[in-house]
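Pasting a structure below so you can have a look.
One chain of protein is taken out of this complex; the other chains stay put.
Let's turn to chain A:
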Amino acid sequence: MHVVYPAIVSALLFSIGVYGVLARRNTILVLMSVELMLNAVNLNLVAFDVWLRDRLHGGQVLTLFVIVIAAAEVGLGLAIVLALYRNRQTVDLDRLRALAEPSSVTPATPAPGPAAPGVSPSAPGIASAGYEGPAPTPGAASAPDAGSAPGPGPAAAPEPDDQRTRAGGEGGMADDAAAPSAAGGERTTRRREES
């Protein structure tokens, strides 16, 4: 067996997978294309294992591992897709622009921002769910601050309040100033315990 044959078949399958990932819109079809690419890699691994006559059978064992990892990957990916479908009622990749820049070209869904809760009244949890991603970041960033500055730090307290008011789309910066320092201190101590 010429080694070129499996190598060419796997290269063609990999390119087909690349096309599918780039051209498909449905998330499940993109997952299928990823599986095609993984299979191309598996074919290469088996062919080179046979060619090199590996005594440890590294190629075939790695193929088995890749198959198992692909099964785990597709399970997790489908769980994510189903969670997405539950929240957004769509699995189209073009419509999922919650992480894009707000000033990009005319998204199909309302751009995530302060105006999002008003525009989509059918799913009120979407906008806040979209902000659960960025919300832990300032908390994690301010945790070392609370550690370096002991005691109730009012400087670290307004950050979560700022996030919440922006996500809720109501109130303003006055809410930050009116945040009780006792609650802020309690929050920082709790965060320090978590970290």
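Just so we're on the same page, contacts are C-beta pairs under 8 Å (C-beta built on N, C-alpha and C of every residue); 3 or more make two chains touch, one makes a residue touch a chain; residues count from 1.
The criterion applied here is as follows: contacts and distances are computed from a predicted model.
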Exercise. Out of "Acyl-CoA dehydrogenase", "ABC transporter permease", "NADH-quinone oxidoreductase subunit J" or "Sarcosine oxidase, delta subunit family", what name does the UniProt record list for the absent chain?
Worked result: "NADH-quinone oxidoreductase subunit J"
For this session: Pick out the residues on chain A that sit against the missing chain.
Result: 1-9, 11-20, 22-26, 28-29, 31-33, 35-36, 39, 42-43, 46-47, 49-53, 56-57, 60-61, 63-65, 67-76, 78-83, 85-86, 91-94, 132
